[in-house]
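One structure coming up, written as structure tokens, with questions to follow.
A protein chain is absent from this complex, but the other protein chains hold their places.
Right after this comes subunit A.
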Amino acid sequence: MANSAFLKSSLAKKYWMALTGLFLCLFLIGHLLGNLQLLSTEKYGAALRFNQYAHFMTTNPAVKVLSWLTYISILFHAIDGFWLTVQNRKARPVGYVKNSPSANTTWASRNMALLGSLILLFIVTHMASFWGRMHFDKNMPLYKVEIEAMGQKQSFYQLVNGQFVPVEQVAMSLVEAREKHMPKYIHNKTELFDTNAKIQIGELYKDLYKITVDFFKQPTYGLLYVILYVISMAVLAFHLSHGLASSFQSIGMSHPKYSPFIDKFGLVFSIVVSVLFAILPVYIYFVL
């Protein structure tokens, strides 16, 4: 490392900004692929697939490592960005009386800090609405399906292993199971236990699908949330339209042969990803 000050120098900050940003773009792809399960048109398909995705994302050990990397990247990207912005402001203590920045730069490239701050605000509220409930809500609903057989409707829990268990057989606690003589009960939010043997016989899905659909279908604020989410995705599109191609430049990847492709790819990526994300709340509100 010699005398490079690998964390403090202006160039090192650029590398970290670029690497965390690129990693977060990969995260966006994963997140988007999961969310797109909401569009499934099979019967129960959207709910089951989306809950399977949520289950996978919260229990798989490899995903756990990736999710911690994601949290760290978001924090580092935000803190580094804030620090860079403070330094950059200091580099020009007296501003110009007349300035024409639109003559030589795009609006998005000049407003990355503003766009990034809005995205951070979005991430915090978005995580409180979904991630927080998925992880910490004690009253998180569990995934049920209504199956009609011989003219009768019956509710079943669908287990992670694919089995169906009638809802009326399952108590919410051991105490309730004993009182009401129910053969099964739920322990530790999602674990299905046998009342007599007191051993785990299955795993239930948390119903993040229901949380998501209910969130955007709230009678008073649903439409407002849909609009705010669509705006947030527009903000994301602007941020990525500069950020993605810019991060390749920052880590030194620039060449007359492939840079034009990277620039176009960055633009296409930012638009496609943001539009696909934005479609989902609109779809839930207007179609479901």
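Here is the rule we go by: a contact is a pair of C-beta atoms (placed from the backbone, for glycine too) under 8 Å apart; a residue touches a chain by one contact, two chains touch by 3 or more; residues count from 1.
Note that contacts and distances are computed from a predicted model.
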{"item": "Per UniProt record, name of the chain withheld from view [\"Methionine synthase I\", \"Phosphate transport system permease protein\", \"Electron transfer flavoprotein subunit beta\" or \"Succinate dehydrogenase/fumarate reductase iron-sulfur subunit\"]", "value": "\"Succinate dehydrogenase/fumarate reductase iron-sulfur subunit\""}
{"item": "Chain not shown: contacting residue from A:31, A:110 or A:187", "value": "A:110"}
{"item": "Touching residue (missing chain; options A:12, A:63 or A:140)", "value": "A:12"}
{"item": "Touch residues of subunit A, complete complex, unshown partner", "value": "1-6, 9-15, 84, 87-88, 90-101, 103-106, 109-110, 112, 242, 246, 249-256, 259"}
